[in-house]
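Here the complex is missing one protein chain, while the rest keep their positions.
Let's turn to chain A:
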């Protein structure tokens, strides 16, 4: 069979389209399975830090409850208040079920965030938010356990000459300690609340 040039071009185009379609299905499939929380490798983030009174607090202390975790620092007047006020809205929205969720603020800047000022910071947003800080090693260990990034960045135009870059999503840990999902920075509080309510009603893990 002899093909004209136009026919060849058409065949090539069809082959390319098939490849593109297959790639789309494949990557689309990948995306679906990676966002499917159950398909993710289950892991249990852990931490060993201290509350504002200096008492040790570990992830185990909240067994049986969902944990809504945010990493931040109190010298952060822009992003951190935005997220913590969302957490406050979520906690208010949960109403009578609020005691089944423990919001936790883990400091990535323990040098400046220890003691009463940490509690003063978190309680300015919602009384239920528990602020925790620890040694640099304990902080690093907690971040690694949650698989999140943070780094101290020297900056002459920041208080004390440095600022903290940090992962700014909210992380949800289930009652048995398993990582369930993250809520991206900027996700509306109403969406986070709806997701949590689904879980509390048992229609999601």
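Convention: contacts are C-beta pairs under 8 Å (C-beta built on N, C-alpha and C of every residue); 3 or more make two chains touch, one makes a residue touch a chain; residues count from 1.
Methods note: contacts and distances are computed from a predicted model.
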### Message
Missing chain, UniProt name, options "Acyl-CoA dehydrogenase", "ABC transporter permease", "Ribulose bisphosphate carboxylase small subunit" or "Copper(I)-binding protein": which is it?
### Response
"Copper(I)-binding protein"
## Note on the structure
Of A:61, A:99, A:144 or A:184, the residue that touches the missing chain is A:184
### Message
Tell me which of A:78, A:154 or A:201 is the one touching the absent chain.
### Response
A:78
### Query
Which of these, A:137, A:155, A:176 or A:191, touches the one chain of the complex that we don't see?
A:155
#### Entry: Sites on chain A contacted by the missing partner chain, in the whole complex
74-79, 81-82, 84-85, 88, 117, 120-121, 124-126, 149, 153, 155, 157-159, 163, 165-169, 184-186
